[in-house]
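Every protein chain but one is kept in place in this view of the complex.
Here the chain labels run A and B in written order, and each chain numbers its own residues starting at 1.
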Amino acid sequence: MTAIRIDRISKTFVSSRTGEQVVALKDVDLEVSQGEFVAIVGPSGCGKSTLLSIIAGILEPTSGAAYHYDAPILGPSPDRGVLFQDYALFPWLSVRQNISFGPRARGVPSSEWQQEVDRLISVVGLSGFDTRLPHELSGGMRQRCALARMLANEPRTWLMDEPLAAVDLQTRTLLQEEILRIWGEDQPPADRPAVMFITHGIDEAVLLADRVIVLGRRPGRVKADLKIDLNRPRFEHRDLAAEGVLVQQIWDQIRDEARSAILED
Amino acid sequence: MTVRARLSVLSIYGAALVVAEFAVRLSPTPDRYPSPTGVATALVRNILSGQAPIAIEQSLSRILVAFVFAAIAGSVIGVAIGRSRWLDLAFGPIINALRSIAPIALIPLAVLWFGVTGNSAVFIVCYAAIFPIILNASEAARQVDMRLVNAARTLGADPRHIITHVVLPSVAPNTITGARIAMGFAWASIVAAELAIGVKLETGGAINAGIGQLMVSTLFLDRDVNSLVGYMIVIGLIGLLIDKGFRRLHRMRAPWEYA
Partner (left out) sequence: MINDYHLLTAKLIIVYQIESQVCLKRKCMSRETRKIQRVASAVTAPIVGCAGLYAAWTAASWWLENPILLPPPNSVLTALVSIMQDELVGDILASLHHLGVGMSFGVTIGFALAVLATQNRLVERLVDPLIELLRPISGIAWIPLAIMMFGVGETVPIFLIAYVSVFPIYINTVAGIAGVDGRLINAAKVLGAPPSTIRWHVILPSALPMILAGFRLSLGVAWMTLIGAELIGGNSGLGWRAFWYEQFFAMNKNLAVILVVGVLGFLFDGIIRLLQARLLRWSPAQSGAAT
């Protein structure tokens, strides 16, 4: 079953200062199946985040359309959970209040979500921290809190925008394993959400995803779509050699554009 | 803003001015309220007669004297409490308590000490201006980044070079901010002080009258509401100029704070 379908999407930004037009995405086609973990990589400026924002319903495409389970995407919906790059936790709410923001905002009676929120707090390993405020947490804990906040709405699709970019290397490895566990990598695809995971790290994409999509820049478009046939659960049988070959393959696709991206920015 | 938006805003304001003009002219007591044309003619008349420029010059020269006093004393006190924890503990609370006393409240005392002269106004302005200078000087003294000083030392700079090229540039932004706030306070309180002193005299028009005294004589002798509003506009413009000047200076000295 198709979870996300993107149909010839283009997005053009007009700079409010110079009036200059920048084509962020051009004629992007993409499908993500139910239960599939898709990673998107590409040099900076390739429109990765723009694509994710369109699927989240925060941005509107200039042309083309996006569908979620065959319904056109017209705006944000709790059905499509988003994990933001810098967490975007509400600084004035405690861990518990942040996690329960979604159910409360949708007007779900508290008797229905109290237990689920408790469960999520322990699933992401924040038991005992539920009354803390975001600024009192470490980077990794903030990311766990943001993950739990997304999960509290029980979304059918996870949209993750470089979720691990701001945490240190050790925390990142731990969180990668946790994300796969909570996603349910040992479950049949019908029982787990579809994931769209944006990252700068090619090794991270290969390690986590079923498919890696490489975007090119100027204009942003799909350059390559690679299937990652590694065994799951990934962290139990890691095949560093096979991973290395795949990483090298993808890097070969990106290298030239990444270099010109650095020179231009 | 687009041209059309600008035009619509201007036309709304223009309409409001026209309405105000007619409202004042048609009111039973047109002398009690300012009218746009009345204010404009009064402003031009007072500037051309030299009355307003002389008063402003008087006020500004008083401010300048007071500001120099405040800047010297304030910098010394500020650096002292910024560098010494003990002095900060001992006098910080007293300075904070004095700061919360409105300078205007001291006008009676100043009048008693200096008489109904310009010196009283100088004292009040000095009092108003000294606190922002103290605060910013102490902040500047506290915040000299020792890492930068150490970096300069490892690069081979001698103490004199460090002071002129590291310490002074790094305290300049705070100092300018302090001076800007102090001048703002000074300008507001010179008007207040001259007003209060002028009220005491209940005669303005003396040769060394500042803008505040001029306003008092306009109020009690001439009863000219249009000139009053004209003077208020002049006061606002001068305040704005002072503020913009210091802001520009700050921007020149600390461009990195605007990145």
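Throughout what follows, contacts are C-beta pairs under 8 Å (C-beta built on N, C-alpha and C of every residue); 3 or more make two chains touch, one makes a residue touch a chain.
If you're wondering where the values come from, they're calculated on a predicted model, not measured in any experiment.
The chain that is not displayed touches the following shown chains in the complete assembly: A, B.
Touch with the chain that is not drawn comes from one residue among A:G57, A:P163, A:P193 or A:G220, which is A:G57.
When the omitted chain is restored, the residue from B:L43, B:A129, B:V171 or B:V191 that touches it is B:V191. Only one residue in the set A:K26, A:K48, A:R96 or A:R149 touches the chain that does not appear here, and it is A:R149. Within subunit B, the residues in touch with the undisplayed chain are 1, 5, 8-9, 12-13, 32-34, 85-87, 89-91, 93-94, 96-98, 100-109, 111-113, 187-189, 191-192, 195-196, 199, 215-216, 218-219, 223, 225, 228-229, 231-233, 235-237, 239-240, 243.
For subunit A, the residues in touch with the chain missing from this view are 56-58, 75-78, 80-82, 84, 86, 88-93, 101-102, 105-106, 133-135, 149, 153.
We adopt the following convention: only the chains that are shown with their structure count from here on.
If you average the CA atoms of subunit A and of subunit B, the two centres end up 54 Å from each other.
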